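Here the complex is missing a single protein chain, while all its other protein chains stay put.
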Amino acid sequence: MLEKLRKEVWKVNISLLKCGLVTMHSGNASGRDFQTGYITIKPSGVDYETLKPENLVIVNQNGEIIEGALTPSVDMPIHLYLYKNLPEIGGIIHTHSNYATSFAALGMSIPAYLTAIADEFGSLIPCTRYASNEGDEIGKAILEVKNESPAVLIKNHGVFTLDNSPEKALKAAVMLEDIAKTLHLALLKGEPDILPPEEVKKWWDRYHSWYGQR
Amino acid sequence: MLEKLRKEVWKVNISLLKCGLVTMHSGNASGRDFQTGYITIKPSGVDYETLKPENLVIVNQNGEIIEGALTPSVDMPIHLYLYKNLPEIGGIIHTHSNYATSFAALGMSIPAYLTAIADEFGSLIPCTRYASNEGDEIGKAILEVKNESPAVLIKNHGVFTLDNSPEKALKAAVMLEDIAKTLHLALLKGEPDILPPEEVKKWWDRYHSWYGQR
Amino acid sequence: MLEKLRKEVWKVNISLLKCGLVTMHSGNASGRDFQTGYITIKPSGVDYETLKPENLVIVNQNGEIIEGALTPSVDMPIHLYLYKNLPEIGGIIHTHSNYATSFAALGMSIPAYLTAIADEFGSLIPCTRYASNEGDEIGKAILEVKNESPAVLIKNHGVFTLDNSPEKALKAAVMLEDIAKTLHLALLKGEPDILPPEEVKKWWDRYHSWYGQR
Partner (left out) sequence: MLEKLRKEVWKVNISLLKCGLVTMHSGNASGRDFQTGYITIKPSGVDYETLKPENLVIVNQNGEIIEGALTPSVDMPIHLYLYKNLPEIGGIIHTHSNYATSFAALGMSIPAYLTAIADEFGSLIPCTRYASNEGDEIGKAILEVKNESPAVLIKNHGVFTLDNSPEKALKAAVMLEDIAKTLHLALLKGEPDILPPEEVKKWWDRYHSWYGQR
């Protein structure tokens, strides 16, 4: 069970590089095993290109290392805080992906300007206040604004996505960067109409009822 | 005959990813067999990277599955509506490609600012009103604005391209994103002159009379 | 001798795709054999990915085919006109590369804002008036503005680079797109100082006296 999660978290971490969401050593992905409560997370400052499944670090809910020879990501305490406070979350990703972070730099939330935002995020994508790196400040700032959207922007900083598996958190991180790019381009040419809540609901419902293989 | 179309539609679908027009599971391509009227279309929510020709779904004009084990794209009803109302169309593509969708987000049509637009699209590339996902709303909105251009922008949503084969619809989708990028960049620095209709006609005529191998 | 040129022109053509200067079938490169006066040029509307050296078309100065089974590029008459009027030119490239064409769309010349422009282009990169596709209009418009720069922008259209070999024309096309990107980004944030002519000369002289292997 832990081996399966380790493999999935490894795959999601290397996908961050492949999908263009991270540069050099920035960013990290983790996953939770709901039975043991153990968290699997990227080691700190390691090349994505040489990262192997066995390099991932498994920690318990207090951050004590259960398996793994490397030091876990310096952002591990933020992941642990979020898992503790959001029991349904099974995967968390942190990136500084460029287009999404350009909104975060300004403290700008992203309204439902596009049907793709309604599909994937179901609402406005919120942005936190500025949070320092002390204690649980970043985790607390995320909880203050968390809504149905699996993505949260962090002011002057970057992005967290949280969903019930690492793969779903990856999809949210990729789609966030994609819609942030489209909206950035649109906002330089004008101001798109925001979809009214009843239209957002229609797209979200279709996407979550009919989309994909069942 | 169906096997040939299935192969072509598969190739066009994976080209959407290769050409950078889609992200994760977004977008879809279909093709029509003019003899049987059958439509071959991408299955819903499937990775482009692992998509195989045998995963494509073949449906009749009412959307009943003729061949294929997977659920067809959630956008299949839009494709069927367009094929029914536009008898000359043999290939349809839907994407949220970033630059083109940044115009669509704003409800902006794209005038013939460049000789490449005259070559490939022959006129202004129109943008629909906002259309909800209910019934045939999107298909109807497309027909309201459809002109000689093989590409139509969908307000707050994305892009459809329609041509007499899947390969031609792919070329239109790629060229649309390319000219949308160039125009986006130009519009941030100024307002290009629009080519007068008689100049548009000269480029369109040259392109459709002399271009390529015959 | 012709075989060597055919290989070089083929390599330069496929480099257009690899360097991101062309999309689908757009763009073309040619080279001149100074002994025979023959021109080697890309065939019309052929995929760069499947292009082989033997697909290139060799024509004489009147555009009559000397070797090759395919139809030459529809832009061949422009290449022939430029070779006839500029005896020192041995390679010509035409693209719609996005950043450079965004300046061309607006009819904007590019002044020497960067030391890299001084190095490679030695002066302002000029932009022509709008030219239709009739007769020698495009070639004439290029000659009206041609200066020491190996690159010329074509209003509402794209780019031509001309140098004494196909490889040098390729370098000019790549460097043009690179500096056009940097300048586009700069112009959105402010107005860079233009280098005075005596400073442009210092960089051009250094680059043409000391740069590279001799």
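As written, the chain order gives the labels A, B and C, with residue 1 at the start of each chain.
By definition in this document, a contact is a pair of C-beta atoms (placed from the backbone, for glycine too) under 8 Å apart; a residue touches a chain by one contact, two chains touch by 3 or more.
Computed from a prediction, not measured in an experiment: that's the story for all the values here.
Trainee: Using the touch definition given at the top, which of the shown chains does the missing chain touch?
Mentor: For the complete complex, the undisplayed chain touches A, C.
Trainee: If I consider the whole complex, including the chain that's not displayed, which of A:Q61, A:N133, A:N147 or A:Q213 touches that chain?
Mentor: A:N133
Trainee: Pick from C:Y48, C:F103, C:F121 or C:W203: which residue touches the chain that isn't shown?
Mentor: C:W203
Trainee: From the list A:S15, A:S30, A:T101 or A:T128, pick the residue that touches the absent chain.
Mentor: Spelled out, the listed residue whose C-beta touches the missing chain is A:T101.
Trainee: Go through chain A and note every residue touching the omitted chain.
Mentor: Touching the chain left out of view, chain A contributes residues 23-26, 43-46, 70-71, 74, 96, 98-99, 101-103, 105-108, 130, 132-134, 155-158, 184, 187-188.
Trainee: In the full complex, which residues of chain C touch the absent chain?
Mentor: Output for chain C: 113-116, 171, 174-175, 178, 181-183, 185-186, 188-193, 195, 199, 202-203, 206-207, 210-214.
Going forward, only the chains that are shown with their structure count from here on.
Trainee: As a quick test, compute the distance in whole Å between the mean CA positions of chain A and chain C.
Mentor: 44
Trainee: Could you put a whole-Å number on the gap between the CA centroids of chain A and chain B?
Mentor: 31
Trainee: What are the residue numbers in chain B that touch two or more other chains?
Mentor: Touching at least two other chains: 188.
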